[in-house]
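Of the protein chains in this complex, all but one are displayed in their positions.
Moving on, here comes chain A:
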């Protein structure tokens, strides 16, 4: 039996774990739908005043909003994925249990986060998105190929999202308390991923910078692939480059972290 088979099992377990919290899922669907409505009307007002802002027409702006709500929980733009648990385990010393296992720490948590993300996408993302597509004029593609490209972009987006949060979470090995880090993750995540406003609409140098940062790979890039605003291959390359770079840095930091580990408590 291959050593890799543990990781799908971890992902399935994580999926089932999140599936046990039905009330939380229902509340999440409701929240994302309401936030979607608020943002849609804000955007409509904004695009009314500034038509073509960021290269989007109104239907594209609306699509962007609902896509953001659909991916919000899946890609954990403001945190709330595995990293909360990982930081808590480092703080309490539970991490020792993980280190006793014959598994790779990074792959273990990636598998965990994939299971979580798939559940959050299906459980929390699909409904708000369908709601938006049903009640608002959206700019969704007709061709299957575009949807396929969008799915690839989504997988890469998840890898980048994981890699960012893994790096943030590993700081717990030095800082021990993850609260400040979690807040920093939330603020940068919300702003730099384009949850507040599409990164395309950011002016000047600031826009250039945020569009080049890894957070852009999470929402802006998949949105543009879906709406035909950017060529898929270039988009994939941008996402994959960040994913590989950040995952590699994550491995380096991980080995430094486990080498200096002072497991808390007993």
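In the analysis below, a contact is a pair of C-beta atoms (placed from the backbone, for glycine too) under 8 Å apart; a residue touches a chain by one contact, two chains touch by 3 or more; residues count from 1.
Criterion: contacts and distances are computed from a predicted model.
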Hidden chain of the complex, named as in its UniProt record, picked from "Aspartate carbamoyltransferase", "Gas vesicle protein GvpJ 2", "ATPase" or "ABC transporter ATP-binding protein": "ABC transporter ATP-binding protein"
Residue among A:34, A:97 or A:237 touching the omitted chain: A:97
Contact footprint on chain A, counting only the chain that is left out: 1-3, 5-6, 9-10, 13, 16-17, 20-21, 93-94, 96-97, 99-104, 258-259, 261-263, 266
